[in-house]
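A single protein chain has been omitted; all remaining protein chains appear in their positions.
A, B and C are the chain letters, set down in written order, and residue numbers restart from 1 in every chain.
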């Protein structure tokens, strides 16, 4: 955990209302699932730092390969324009300074070898699962990346393309992930991508997987989606992991502000320092 | 008085820490000495609108001639980077929107025909006196423009150049003003400009004017400078006008926040609506 | 469908819940070129005192983080010149004009009110017992429940017009003061006035304001005003007029949900003179989207007794 400078390389809209911010930062390497906090402005309005999950990290510029454990490098987040702070963020230009606290929180646990990793993302949950998918591919783990959105415009087509190429052909050399897409309104994406399921992402999974398939489920996105993912996994006796979201004060475990209710005698766990990733069954939904 | 949109055309540094902001605005024409207020940011920090005097106004784009009374047009302010709001202002780019309340306050009274107008400016007092100088030149009134600064770097050479050309040769067709410059440290400017007096601007005037010369004095700048200008004018029995500065709340005369002490039974007068321009003798210095 | 935006404050019906707060809107005329005054539900004048007051020494205003401090000190032309200079303009408005009353002792308030009843009858009075700027004056009066009840009772006898007591947040229990105002016969309470605050200039090593401390207003105090309104609205059975830090329609709606029957916009008028119009428009749309027919419908959600 360090308080460091970032230097913006790129900041562009990758889907309707979704942006990818790429920057260089010195310091410790984040793992997939970990997050940073940004102070988007020197003024006191907005006041608090804002948390965002890493969507990529590498120490080779121009490559998105995952080299966790490497020293310094190029990092990325995918963020949605929501309120005051994220609106300010959309105005940042290459060359500008970023005030970064990183890396924070825990990371996605690696899947048991007997199980195939299924990554279920919705909305701003994309970032940490893209990062994890690359890591899994690099480790030869053959992940399934499932992404749901209200309509096709909210899906970042260019970001998904890197997951389509088989190893060797992919620019990062990482090779393929299986993609499952769903749009609530059935709207379709570019022809390069698999046709989306018409409905929500959990329904899409129902029709794709036989009950025998051994999966380990990782989910990040809207609360209801994660809850549905956990219930679906439980029915299949699959381990499930979720990345929780909660308004944060300190982001380092000091203020007890970011807690979620858990099935434990202590009742509450801090998202920032005990999470953001929790076993699905530990959360009191 | 109107609450209107401005559209930024230009925003550049014209001397060390001094910027000229040029923008188009619809609405009523300001007179020399009047001011506007800007809301520099939608956020509540900084909160209050900031007042700035007009440094130019015209309805013919690309010309700085004074056409008071014209409908819509191109306006300018000269501002100094001081604190939070003016720092934000320096970051504004052509094409960006300005939130403007204008025109506010009273304007410089025209000099008596028997008297030659002497305009004494210091620092951020430049703007309203440049505007007034152009107006006087256009009216054939042969003004003297006196400008003092701590050192030469604080004097906007390019802005002064338009006052050097005789009528006919000047791009605005406005012709000459007599320039008197002073730098506290004696530092010198470009050769095109008259050599500055080494000392403060009031001392520079002492050495320039014989006691007989009939002047009408207009002053805008630091409090101490204006006070010295008024005292100097009183000694010569010359009428003197000053433009006062005070932190503002409403800028429309409603809050009683911006008052200065005056020689009057009511004790206080509002800078925003009864001023900003007052007779030098009316102010309790 | 929005059926009715009007609000009753005792004998008075305001056309809509959006008012502009005392001291931030002068006497209306200052804003006439900028907005349509008659679109406002109510206009609360700058404080009027019996005798003219020059106000406090300068500087009187300074900005703070998302707020400002003022120590205007009740600067006003006094009741007599109010009648000759301000009343003619004010009585021409269709909006409900409420005269903000200030003074040092109970007698001042009474005398001013009686004088205005006779010479400048308007829609009602808002009694400022809480201005923190006048030493040993308003402050003490507004913090003691017994005194507040006495003031309300005394003024109540002298007028049939709307009588509103304005509450200070600088007290241990604001609900106690509100109940005293109600017991004294006030038609409504308005809350809140400014918080006591201060800035020091580290260059001069002196307080920035000539009066040392001043009144804090603006967005910074929004959560404080809202909490006070929420608590007061549960403590009394008269309407509550909420204010403190409102700058958007969403924030005005928060006050209405908290139990306010009307709101006032203060400092934001300085920043955005169109705030009144925008807030009223925002309230109207919210009501349409949420199927609220009248202002009292806001009170069903957080269990404010409907008045």
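Heads up, the rule we're going with is that a residue touches a chain if its C-beta (ideal position, glycine included) is under 8 Å from a C-beta of that chain, and two chains touch if they have at least 3 such contacts.
None of the values given here were measured: they were computed from a predicted structure.
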item	value
Shown chains that the omitted chain touches within the full complex	A, B, C
Candidates C:64, C:128, C:193 or C:269 - the one touching the absent chain	C:64
Omitted-chain contact residue, chosen from A:6, A:32, A:46 or A:239	A:46
Which of C:2, C:57, C:183 or C:199 contacts the chain that the document leaves out	C:199
Contacts of subunit C with the absent chain, listed as residue ranges	64-67, 69, 143, 170-172, 195-200, 202, 205-207, 212-213, 216, 219-224, 226-228, 230-231, 245, 250, 253-254, 257-258, 286, 301-302
For subunit B, residues in touch with the removed chain	44-45
Residues in subunit A touching the chain absent from view	1-3, 39, 44-49, 101, 246-261, 266-268, 273
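In this text, only the chains that are shown with their structure count from here on.
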item	value
Chain contact topology (line, ring, star, complete or other)	complete
Chain pair showing more contacts of the two, A-C and B-C	B-C
Chain located farthest away, centre of subunit C as origin (C-alpha)	A
For subunit A, residues that touch 2 or more chains besides their own	44-45
Residues of subunit C whose C-beta touches two or more other chains	65-66, 219
